[in-house]
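Sharing a structure, written as structure tokens. Questions coming.
Of the protein chains in this complex, all but one are displayed in their positions.
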Amino acid sequence: MADARFFTRSGPFTLEQIAGEIGATLQAGDPGKTVVDVAPLEAATADEVSFFENPRYKDALAATKAGAVIIAPSAVDLAPEGMPLLVTNAPYPGYASAALMFYPHVSADAAGAISPAAHVDPTAKIAAGVAIGAGAVIDANVEIGEGSSVGANSVIGRGVMIGRNCAIAANVTLSHTLMGDRVIIHPGARIGQDGFGFAMGPNGHQKIPQLGRVVIQDDVDIGSNTTIDRGAGPDTVIGEGSKIDNQVQLAHNVNVGRGCVIVSQVGISGSAKLGNFVVAGGQVGIAGHLEIGDGAMLAARTGVPSDLEGGQQYGGTPARPMSQWRRELAAVAILAKRKKKKKA
Amino acid sequence: MADARFFTRSGPFTLEQIAGEIGATLQAGDPGKTVVDVAPLEAATADEVSFFENPRYKDALAATKAGAVIIAPSAVDLAPEGMPLLVTNAPYPGYASAALMFYPHVSADAAGAISPAAHVDPTAKIAAGVAIGAGAVIDANVEIGEGSSVGANSVIGRGVMIGRNCAIAANVTLSHTLMGDRVIIHPGARIGQDGFGFAMGPNGHQKIPQLGRVVIQDDVDIGSNTTIDRGAGPDTVIGEGSKIDNQVQLAHNVNVGRGCVIVSQVGISGSAKLGNFVVAGGQVGIAGHLEIGDGAMLAARTGVPSDLEGGQQYGGTPARPMSQWRRELAAVAILAKRKKKKKA
Partner (left out) sequence: MADARFFTRSGPFTLEQIAGEIGATLQAGDPGKTVVDVAPLEAATADEVSFFENPRYKDALAATKAGAVIIAPSAVDLAPEGMPLLVTNAPYPGYASAALMFYPHVSADAAGAISPAAHVDPTAKIAAGVAIGAGAVIDANVEIGEGSSVGANSVIGRGVMIGRNCAIAANVTLSHTLMGDRVIIHPGARIGQDGFGFAMGPNGHQKIPQLGRVVIQDDVDIGSNTTIDRGAGPDTVIGEGSKIDNQVQLAHNVNVGRGCVIVSQVGISGSAKLGNFVVAGGQVGIAGHLEIGDGAMLAARTGVPSDLEGGQQYGGTPARPMSQWRRELAAVAILAKRKKKKKA
């Protein structure tokens, strides 16, 4: 069970409620039976729900004392006789949904309150059920939709639009941004500041005004201390459902497609365009003004200097198809070994 | 036109005013004619000013409906007959200056006000026309020059000196810092904290007090969530006109020359010294206690372990002259291909 100092648990829920929420079929169990928490197979007690996906854990499944198990149809026979099963084709996402029932991201006790120590401009339009922390600054003409929250000491610049059920954490800075629904922004993210645009010259570098915005579509996650500059003229855009980790840098005019996963410390230069469901591992670097096709997967630390076709895996700097990069690494290792032998 | 939710446009301005501001000569136009905005060649209307620099866009120039075009003397013949021209040898910087007339960085409505919700120590010396946002903390003996602004929830530590017309954004932390004029600090930058100095030992690491400062000269830009540690004894120094992007790390005693351009996620280790007009691409890493000569250009992700001569381009880890690095990459690719053939 999660530490009660930090986590407020909801529930209990009946197996029927859980089946409904996660889209599973209840098999061999009492629909009205209640469970109070989620837990791994080996730790779960009779009033907790667990899940099975990885075949490595089939012994743990056979021995589990859980009150119910979320499981795929193909694995049902591996479960103990008479165990209540929540059967679904996607047990891990199902578990995630069940866990979210017990531990919703925004704790219930924060919702609905605007701290008297928040600084909210009278022209801001704040919907019902919005929570705003102490010291947060909400500037002129900001709009915040129903059920959203803004953490303590965050600063929301004038005109910013935040949709419904968004969670903006503490110490965040937002400006020049339009945001959809269910967006999560982690602490210390900086979004909408003017990008790094200069007319460079031998006598100095002349700042170019940055006149675009940041558009963040529904269900996007943005990590801690990540920075996203607004567009120079066009907008910087983060597509629906994309998940961005901590300390990522997105320069002006970057366009990230839908469902992308961008791991921490990735840097994407100005005007680069990522397709849908692109995955970029940690510390990847992507040069400006290039396109990466749908579903491309970049190994951690890949350096991308030019366009990449979708649907493939890449690694190395400059980026090559994974298989080529591996062959090159092997060839160099052999070459160095041969030289060493000669010397000996 | 930029989104009016976020941008307050100044103007209109006459062609004569613009010519004066950007150092251009007006040719074939009415000096008293007014324009209201900047726009690209293909979008500009008769009351907007545009610019031409890249020959790729000469058809757009020929067809433009702009009210005036900023252009080099050598390109004047490419412009439509009778088009008012603002002729200058530097059209792109000229455009930047014109755009800044319409969209100055600090919005006029912010200037001059100190929020009643700011916490300003009575010993701080705040010049006329300084703006300080809600929740900002200005500690003892801070000095802030005329026309500067400090964003909401920023914290300016005791004794910090900020020159004139500086723009410190929201959620910034400054300490132990002396700053010139027209410096721009983006949200979340951390400047002046004590550096990473330890007497390392097998039984633990003993902190070394960091007794220097950060000196930031005129016209420097510092990006979002960038970190600059103060010196250990000598100062950390950023030279005049240098531009530093987001998430850059400068360790204690780093010395950056004049007019350098340091792109995002670069890390520079302690006591490294960069000459003037050095360019470091994204994610470059520079080891400590080394020197990089004037005008050196480091490709993105270059790793620099030792001194580099100025005036050249470098790439790879460890850094090599660009041409050598490219030859090595090609040689390895050929080697790996040959091995694959042999296997087949």
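Order of writing sets the labels: A and B. Residues in every chain begin at 1.
Here is the rule we go by: a contact is a pair of C-beta atoms (placed from the backbone, for glycine too) under 8 Å apart; a residue touches a chain by one contact, two chains touch by 3 or more.
From a predicted model like this one, the values you see are computed outputs, not experimental measurements.
*Asks:* Could you tell me which of A:145, A:195, A:209 or A:241 touches the chain that is not displayed?
*Replies:* Of the listed residues, the one touching the omitted chain is A:241.
*Asks:* Out of A:29, A:67, A:84 or A:133, which is the one that touches the chain we can't see?
*Replies:* A:133
*Asks:* Of B:188, B:257, B:281 or B:295, which sits in contact with the chain we cannot see?
*Replies:* Touches the omitted chain: B:188.
*Asks:* With the missing chain put back, which residues of chain B would touch it? List them for me.
*Replies:* The list for chain B reads 119, 135, 137, 141, 153, 155, 157-159, 161, 171-173, 175-176, 188, 190, 193-194, 196, 198-202, 204-209, 211-213, 225, 227, 229, 233, 247, 249, 251, 265, 267, 269, 283, 285, 287, 303, 305, 317-318, 320, 324, 327-328, 330-332, 334-335.
*Asks:* What does the interface between chain A and the hidden chain look like in terms of residue numbers?
*Replies:* Its contact residues with the unshown chain are 2-3, 5-7, 40, 90, 92-93, 95-97, 99-100, 102-103, 105, 115, 117, 133-135, 151-153, 169-171, 184, 186-188, 219, 221, 223-225, 241, 243, 245-247, 259, 261, 263-265, 277, 282-283, 300-301, 329, 332-333, 335-336, 339-340.
Simple rule for what comes next: only the chains that are shown with their structure count from here on.
*Asks:* Taking the mean of the CA coordinates per chain, how far is chain A from chain B in Å?
*Replies:* About 29 Å separates the centre of chain A from that of chain B.
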